[in-house]
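All protein chains of the complex are present and in place, except for one that has been dropped.
By letter and in written order, the chains are A, B and C; residue numbering begins at 1 in each of them.
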Amino acid sequence: MAPILVARKVTKRFGGLVAVNELDFEIEEHAIASVIGPNGAGKTTFFNCITGFYVPEEGVIEFEGKEIQGLRPDKITTMGIARTYQNIRLFGKMSAIENVMVGMHPRLSLHWWDAVIHTPAFVRQERKVLRRAWELLDYIGLTDWANHQANSLPYGAQRRLEIARALASEPKLLLLDEPTAGMNPQETAEMIEFIRKLRDDWNLTILLIEHDMKVVMTISEKITVLDFGTKIAEGKPEEIQRNPRVIEAYLGRGAASGLSAAEAPAQAA
Amino acid sequence: MALLELHNVHAYYGNIHALKGISLTVDEGEIVTLIGANGAGKTTTLRVITMLLPPREGTVTLNGEDLSQYRTHEIVLKGVSMVPEGRGVFARLTVLENLELGAYTRNDPSGIAEDLERVFTLFPRLKERQGQAAGTLSGGEQQMLAIGRALMSRPRILLLDEPSMGLAPILVESIFDIIQEINRQGTTILLVEQNALMALQIAHRGYVLRTGEIVLADTAENLRNNEMVQKTYLGME
Amino acid sequence: MNPIWRSTLKAGLLTGAIVIYVALTGMVLSLSQRPVIGKLSLGHVVYMLVFVGMGYITAVRSPWRQERPWLVPLQGAVVGGVGAAILALLPLIGRKVDLGWMFVTAKPELYKFLLFNQEQVARGVLYLILTGAVLGGVAAVLPILPEVLHKALLGGASTTLLLGVLAELVQRTVLKKVLGPFFAYKGLKPTGAAILFVVLTVLFGLQAWWRQKHPKVTKSVAAQEAEAASPLRTTLQLGALLLFLLILPVWILNKDTYLNSVVNLVGLYIIMGLGLNIVVGFAGLLDLGYVAFFAIGAYTVALMTSLGPLGHGYSFWQALPVAILLALTAGVVLGIPVLRMRGDYLAIVTLGFGEIIRILANSDWLKPFMGGALGVLDIPKPKIGNWVLKEEYQLYYLILAGILVTWFVASRLYHSRVGRAWQALREDEDVAEAMGIHLVTTKLLAFGFGAAFSGLSGAIFAAKVGSVYPHTFNLIISINVLSLIIVGGIGSLPGVVVGALALVGLPELLREFSEYRMLFYGIALIAMMLVKPEGFWPKRLKVYPRPQEEDAEASAL
Partner (left out) sequence: MNQWQRRLEYWRRRYDITDVVVWLFGLAILAVAVYGTVRSLQTTTYDSKRWAQFVVYGISQGGVYALIALGYTLVYGILFMINFAHGEIFMFGAFGALFTALALDKAGYWNGHPVLSLIIVLLVAMTTSSVIAVLVERVAYRPLRKAPRLVPLITAIGASFTLQYTARSFFGSGLRAFPEMDMLKGSVSVFGLDIGKSHALTIVVSLLMMAGLYWYVQKTKTGKAMRAVAENKDVAALMGIDVDQIIVRTFILGASMAGVAGVLYSLIFFQVKFFMGFVPGIKAFTAAVLGGIGNIPGAMLGGYFLGIFESLGPALILEGLGIPAPSQLKDVIAFTMLVMVLIFRPTGILGEAVSEKRA
């Protein structure tokens, strides 16, 4: 299958700090891939470059063959990329269903005068919006919360609502920034299942940032490891697990020098 | 009696229940580490100890004294010092000014000068750069500055939040060496780390957090050998 | 000393500070000629209410309310008494030292008034302290009474007082037919007040008792969803409201010119408020130069229709669309450069823009076209066919039409793609942009609508007043409009009406207070943000019912 997103030699600097360094990256259509790396390795910065929050200084990002680097976020979303955030960012004072309806914004076309006059097309569209919003809430199991203020929802529900809002924009590529952060093992397991189902039900390509290695290893078809903004490894989960550079970046000297964790000298005795 | 003790601490961010009954102790002279994934509540625990996020339930005591009656800036006077996540150096202030602010609560110029020398001995790089704005330092140097600054208040217990974050492995090693050195000189340390195995190599004891709860508590050695710890932090089946 | 007594004493000191402040603003003296009930003047009421209020608050917060209720009135008496004793210092000092060179309000008449016109100073001071103690103590009794009694007395007393203050309104409207005998020329008769107090207390008591028996259950969201699906009741309510609005000027207000002009002014502010509510309430953009568009609307109508030398002889109906269009254009032209700025910069730049418009209208440069400081005179009233809307109660219908149109547009926009985009923008600009919302055009739309509504209001204003002067269009109007939407409830359409009634209508009716209007606005803004930041009629979430096809499922919820 053809890659849906291609990044070539993407570099993003902040002052003197190189946050993302000449990153090459590809993700196949309909794949689930992960970007991992220690805190501060440039994962979220890379996400922000894809979604237009940051403009990379160098390099090219192509989405479905079109260059998107430097475009404003609204244009990129309209092209079919949606995302969630590491620390949930819902429209807190709007209701859950309104959040989903905002998500549909790029797929709606009618103007303010249609809204004022209530043209037949507008009435039809709004009816559709409402139905789809309820469907989406149904899909993520939040219909009971539909008319509640978003920031009054429980934590897990807020995470799911954020995904529903992203889905509402009918994306082809969905970026999930730490979807299981702060979840217990059972919720995490459910989320893994949910992400798979999501991909199949909506014919999506999913790219995620994740810290929980278990999640990453279970779900990803491909893993890219970043450290200091540079790609240090890429491949299938099994390959990544065995890659010495990854182990070094994640686990430090004990593991890197070839000792297993158990054999590491107990210096702290 | 433990130097620092948390008993059944519950804390919330808005309506999000971030800590669900944490109890832990740190004894005088120890290095204790808290490990766990992102969002497990490690940083929150430190914020509770320094009253940046006062607990809604439970107690935090230092040497038997309840800390929740104090505000953050008074906690420092009690002998707790924290190196925040992401270092939190004052980027627009110089290295020297940052260190001086570390001794903000103190009024003994000679003692301060002594401690400044001690920090410069631990981190010779900082001495070279004392006139420079802290924001221009590299990540490793900023981490050194943050630790040095925290030492300037002569804390009894030092709270470290992810000192290895965003640092090259070689630097991580030296930072961890220095942490051990500081501990040897008599400062108790509570270390929060994602780099679990690294942290368990220098710590005496450790706690594993998951979604706001402590799921494991043991000596560092036992934790290193624990299958679950290995699996979770290596992803090995 | 017992910490509770210490805090009570502190409350007394605070009471003293507030009361001295009230006295030095001059309110007490300047309102002393206006009777409320019998010989009790508005001047008395304004400072005595401080004793009452502070005594009441102290009692409500008192830790002794449950265990030692008998001490609570004593607390209130201490608060009132200490406050009054401090107030007594003002005449005592003032009689010895001349304070007049600093405080223009520190006059011998004020001292005399505060000491109840007693010849003997000591006796006056005693009376004052006793008054404070008694008022504070009595007010502190309320919170320890059973709840029904508490509510009944509070409601009865405050409503009676309010009627006394609003005597003029009662005298001029249809209410006179019922309540007339209770009133003197200005204010209530003592007997009338007593009867009203008893009746009102009983009524409030009954209501409180009913409430206690049948506690109001907040409707579950599911019930609201079901209700939203069948909006019959809302339609009926709307019909009744519309009927009331139609008969208001003629039947209820008896074609009274003064009252109708107040209502019309409120109406013009409602139109402006609905516009600014789009900008500030929906989209979260703080615009402090809103008066500029009002001025543009007013000047357009003035210059196009004036019969004076500056006019061009068009009719009101020809000028109206031009006025709206020009205001809208100005909004967009200003908006394009300004809307890229950070939120707080927006406030100052719009404020500057408002000033620019006023200065330009006032300048010699544009005098040949706009009349400079002398303004534009001889603006004709609007005509419909041969019917000239020359009386206030006739203009009322024009303004009502304006309100209905703007309300309709604002509410339809709010519940559409655009309205949702505005709200998203207000909540989180970055995420909104990442949801595919084009920031600048969305903000411009809000700005444009706000400007157009303001222009409409200005256009009607010019025709209503008959002349425009540049100094009318100062910052205070912008602040008025901002205050009213905040006091009403930011983002809420009914809130705009409530806010306009409270901040424009009430002060107009209490003309005695007009001197202190801006002071009250300032205090109202702060108090509102501290105590009730969501406003008197907060915006409520719209309840979206499940679509019709799934009716069966919805009823199962």
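The rule is short, and it goes like this: contacts are C-beta pairs under 8 Å (C-beta built on N, C-alpha and C of every residue); 3 or more make two chains touch, one makes a residue touch a chain.
Keep in mind the model is a prediction, meaning the values are calculated, not measured.
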item: Touch criterion as defined above, residue of C:204, C:269 or C:353 at the omitted chain; value: C:353
item: Touch criterion as defined above, residue of A:10, A:23, A:36 or A:71 at the omitted chain; value: A:71
item: Residues from chain B at the interface with the omitted partner, ascending; value: 50, 52, 71-74, 76-77, 81-82, 84, 88, 90-93, 97, 100-102, 104-105, 149, 153
item: Contact footprint on chain C, counting only the chain that is left out; value: 21, 24-27, 101-105, 280, 284, 286, 288, 336-338, 340-345, 347-349, 351-353, 355-356, 359-360, 362-365, 430, 434, 440-441, 444, 475, 479, 482-483, 486, 515-516, 518-519, 521-526, 529-530, 533
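Just so it is clear, only the chains that are shown with their structure count from here on.
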item: Pairwise touch network: line, ring, star, complete, or other; value: line
item: Centre distance in Å when chain B and chain C are each reduced to the mean of their C-alpha atoms; value: 53
item: Distance between chain centroids, defined by C-alpha means - chain A, chain C (Å); value: 47
item: Multi-partner residues of chain C (each touching 2 or more other chains); value: none
item: In the complex, chain C residues that touch chain A; value: 221, 224-225, 408-409, 412-413, 415-421, 423-424, 427-428, 430-439, 445, 541-544, 546-547, 549-550, 557
item: Residue ranges of chain A in contact with chain B within the complex; value: 15-17, 38-41, 151-152, 154-155, 178, 181-185, 211-214, 216-217, 228, 237, 241, 247-256, 261-262, 264-269
item: For the chain A and chain C complex, residues of the former touching the latter; value: 51-53, 72-74, 77-78, 83, 85, 89, 91-95, 97-98, 101-103, 105-106, 108, 110-112, 114-116, 118, 122, 126-127, 129-131, 133-134, 144, 146-149, 165, 169
